[in-house]
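Read the structure below first, then the notes.
One chain of protein is taken out of this complex; the other chains stay put.
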Amino acid sequence: MLLIPCPWCGERDESEFTYGGSAERAMPALDGKAGMRDWHAFVHVRDNPRGQHCEYWHHSHGCERWLIVERDTLTHGIAEVHDAALSSDDRA
Amino acid sequence: MRERQDNRLPEGGRIDRTKPLHFSFDGSAFTGYAGDTLASALLAGGVRLTARSFKYHRPRGVMTAGSEEPNMLVRADGRPNLRATEIPLHDGLVATSQNRWPNRRFDVGAIMGLLSPFIGAGFYYKTFMAPAGAWPFYERFIRRAAGLGRAPDGRDAGRFSHRHAHSDVLVVGAGPAGLAAALAAARTGARTVICDERALPGGGLNWLTARIDGSLAADWAGAAAVELAPLTGTTAFAVHDGNLVLMEQRLGPADRCLWKLRARTIVLASGAVERPIVFPGNDRPGIMLASAVRTYVRQYAVRPGRRAVIVTNNDSGYDAIVDLAAAGIETAAVVELQPACSAAPRAKAAGIPLHEGARIEATSGRQSLTGITVAAGGRIACDLVCMAGGWTPSLQLYAQRRGRLRFDSILGAHVPEDAHAPMLVAGAAAGHLTLAECLVGGWAAGRAAAEQCGFAASQDKAFDVDSAELAGRDGSARLPGAFLLQARQRSFVDFQGDVTAKDIALAHGEGFSAIEHLKRYTTAGMGTDQGKTGNINALALAAELSGVPAAEIGHTTFRPPVSPVSFGAIAGEAAGPLIAPTRRTPFYGASSRARAVFVNSDLWVYPRYFPLQGESMRDAVRREVETTRSAAGMCDMSSLGKVDVQGADALAFIERVYCNNLGKLKPGKVRYSLMLREDGIVLDDGTVTCLAENHYLLTLTTAHSGRVWLHLEKLRQVHWPELDVKLASVTDHWASLALAGPCARKILAALGPDFDLDNEAFPVLSMREGEVAGLPARVFRVSFSGELGFEINVPAGFASALWQRLSEAGRPLGLAPYGLEALDVMRIEKGHVVIGSEIDGRTTPGDLGLERMVSQTKDFVGRALLARPALQAEGRHQFVGLKPRDGASPIPVGSQITAAPWTGAPQEAQGHLTASVFSPALGQPIALAMIADGRKRLSETVWTASPIAEKSIEVEIVPPQFYDPDGSRMRA
Partner (left out) sequence: MAPVFPPDRRYSIGGLIRHGLRRRPDWPPAWRKASPKTSYDVVIIGGGGHGLATAYYLARNHGIRDVLVIERGWIGGGNTGRNTTIIRSDYLLEASGRLKEFALKMWEGLSGELNYNLMVSQRGWVDLAHSDAELEAFTLRANATRLRGTDARILNREELARRVPVLDISPDARFPIAGALVQERGGTARHDAVAWGFARGADALGVHIAEGRPATGIEVDQGKVTAVIANGERIAAGQVVISVAGHSSEVARMAGIELPLESGALQAFVSEPVKPVIDAVVSYNAGFSYVSQTDKGEVVIGGQPEGYNTYAARGSFIRIEEAARRAIAMFPFLAGMRLMRQWGGIIDVTMDGNAIVGPSPVDGLYLNAGWGYTGFKATPAVGWTLAETLATGKPHDLLRPFSLERFATGALIDDAGAGPYPYAH
């Protein structure tokens, strides 16, 4: 069972978290400029890599922060975990 | 006389002869001792034929002394398929053999043996196809013939628990290597847990003749156990990510505890299992593993036979000579598969005839072994065969963690390979078979494990080991496949599955040579013994047939569990009523006292209706609706999600989240609002209340509140961290009671609120904060029922007080509580859409008739994809109402909508019903539905079709707002 190192709470068992899907694409801004194509790409299209994957986990039974986790989808090894809100500058 | 123990040795063994235990097997009474297993006690009692095999119903006896036992499965204390070698004897144990009728000595099923040429591996794929559709007929017999034991009769009487633990070091296996490892680790101060699947720790130390540091091996084990307090009868059956180890602990005959242990490091000292030898006729009662015979002799003081033959392909077979002699068993011969063996002098020294390079042609004895025939040696009379076919390290846990294995062709089995191993492996599990190696290697592994956890390395330990055992390594010699295949008698590879060498050859010939195909086609390794004794032999034979070295043929995937685990243990205490949490609202007590009948709604337990004495549900619901519409009713609304939104960007946030415009919402105002998914489909509906500038309160539907909460937080934290806004989930902070009906204002007034209740001062869709009935309160003028309504929210702790005071104030005016059923009836009459019925994860605002709520002036979540062509197309199912044409026929729930009545022939559906009730307000049945282009088809006639209810009703499409369509009652 996954052990996710929450930056706020430490290493916690997967049962404390809720998965939130791929973090590989940024949501289009709600400024009226993004159209159907951009949103379709964001909502539907996926890399779904067999290997390093960037994904969201919510620490539901802990600090309730959304985290960005870099995890290998084959070995389940976790490389990095960031608080999503605090690391927003680094992502496209 | 059964109660005598004819085959019990007069002394010795790790049994307590002061504690005789009485048990029964197949109705006969026996006696054993504390420390016995069911298998050892039955052997002591002279019982040889203890089982019938799965397919051919061949007479079988016990073959091993451990969890690898393939044959001796019994039903004991109501549970099927237990291995008699693993059941600690207890007083009053009642056990029966399985898979035989009428009894194990005379089993009608043995006729299957005669059919054996025709029912080899995979035979069922080749037949039972004709006549067409006849399979169910054949299947009945196949199913009855299959299965081992019989399912338990009722609820299990065991108590099951779960335990969570952490340790620095976990040592799996308390044999010599494991005990040494645990001692090394524990003495550094590392928190060390050691477990062993057997009831008595020590493993081989309990039956080997040796001295360690001057003490008898068994005594040394005992002392170590005192120091370490191992978990006995505890099988570590799985290792998961993050070194989460799952163990099943047997606490007495019936109770089980499932351990979930996070270990920082693991030392695997799970030993090795001896292999049987594949030769013709190798499955009769009395043919056992050599190590098992030695175990029964030394640990249990049992004599499994009188005259033995050792069949061996490695040195360790010769170690049995001394133990057999000590038990007074005559060793008639040593049959050695290798052309020459270095241990041969041992046999000669003991005066035992030795057959080297031997080929076993057959065995004899119907219900019990009587002899074995060796080519160029003739028939040797015997009632016991000790098979020493080499050793297979038990590496299941290692392989579960994807540790790499290497096939050691001398050992004839897989050993750990990795430099970057997921766990340390020591002792026989690592392919080290001598006692000295196990102790030294175990100690080193325990030291290393403790070091990995940061505990200072303890000293190296030298063990003074005095032992005569040879512990042979070379276990690769086998009888050639061609030889086995031309023999008359079958050579068993997987004993439990009755898989023979011939089956493997058959599978191979048909192209099932990939090891996984071989396993599935022949079922080798798929029995309850997990192939522990059979897999390597199957693999080796397959390799020989394929003409490749065994090292190249691969192996099947190792998956949990290492040994079968009780479902009761897996479920633990969270079974039955605790299978899921039960959520109650703050009004649960009050509702109960008001005699509510409750219903499950997801995890919630909710009042469904409040029957008066003797009232049926239908009557109660009707009364509740009529009371609410004519006087007043009160309904618990507490489970609705509530989210508090604050911050300078609070409005910006909710504008992005909801599809309707909220910019003009002033403090004290409420708006019904719609939230869309990112793809434009309706996610949730609820209310948005402006509490103050930059301060809002959102309500979410009960069913979706958890999901929507996550969605809102994700938007806030992940996608819009630049917004200055904070959310708080306040669902459980507030108890919420809806007060609805023409008398609602009067009743509310009687509670002495400190704000004006006048329709001008407190119009519909607004909120007032203050005091009601002496309690701090927020009152929302919203109405789900369609009547004049006030939703009174008080802090949750005041729920009972509110209920009580409201009831008192309302009683003179006829106020009555109503539940979910009545609420649903009223919302149907009003044509309100709800989650689950109309909002079903596929509908758009337009489908629901709410397209006017969709803002044309702002961007919001879901806007772009809502514009997708299929979501705006003609022919989409739209929300409408239905009335039966005859004004009286009830419309069956779950009906589909069709153009013509249903006659039994397939028809296209034009839509479906989302709700159907008898409307007290209209005095007739009504329904809600989603119908293709419904809004363009008002007053059209269609049919509802319910093949289930066998009813088709002619209906008229009408607007869904049946009752008070202009909302005047609500606005009063």
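Chains here go by letter, A and B, matching the order in which they are written, and residues are numbered from 1 within each.
Convention: a residue touches a chain if its C-beta (ideal position, glycine included) is under 8 Å from a C-beta of that chain, and two chains touch if they have at least 3 such contacts.
Keep in mind it's a predicted model, so treat the numbers as computed, not measured.
In the full assembly, the chain not pictured is in contact with A, B, by the touch criterion defined above. Of the listed positions B:R4, B:R105 or B:K126, the one in contact with the omitted chain in the full complex is B:K126.
Residue B:T528 is the one among B:T363, B:T528, B:N660 or B:T731 that touches the chain missing from this view. Note on the undisplayed chain: of the listed residues B:A574, B:L922 or B:L938, the one touching it is B:A574. Of the listed residues B:L289, B:A347, B:V465 or B:V565, the one in contact with the hidden chain in the full complex is B:V565.
Only one of B:L871, B:I926 or B:V955 touches the chain withheld from this view, namely B:L871.
Touching the omitted chain from chain A are residues 1-2, 14-15, 19, 21-22, 36, 40, 43-50, 53, 55, 57, 73-76. Interface residues of chain B facing the missing partner chain: 78-81, 117-118, 120, 123-130, 132-133, 135-136, 139, 142-144, 146-156, 158, 160, 238, 240-241, 244, 246, 260, 485-486, 502, 505-506, 509-512, 514, 516-517, 520-521, 523, 526, 528, 530, 559-561, 564-568, 570-572, 574-580, 582, 599-601, 677-681, 683, 836, 840-842, 865, 868-871, 892-896, 898, 902, 905-909, 912-913, 945-949.
FYI, only the chains that are shown with their structure count from here on.
Between chain A and chain B, the centres computed from C-alpha atoms are 28 Å apart. Chain A contributes residues 1-3, 13, 18, 20, 23, 26-28, 30-32, 34-36, 38-40, 42-44, 56, 58, 60, 64-66, 68, 75-76, 84-86, 88 to its touches with chain B in the complex.
By the touch rule above, chain B contacts chain A in their complex via residues 240-242, 244, 262, 402, 656, 678-679, 710, 713-714, 716-719, 721-722, 858-861, 863-865, 867-868.
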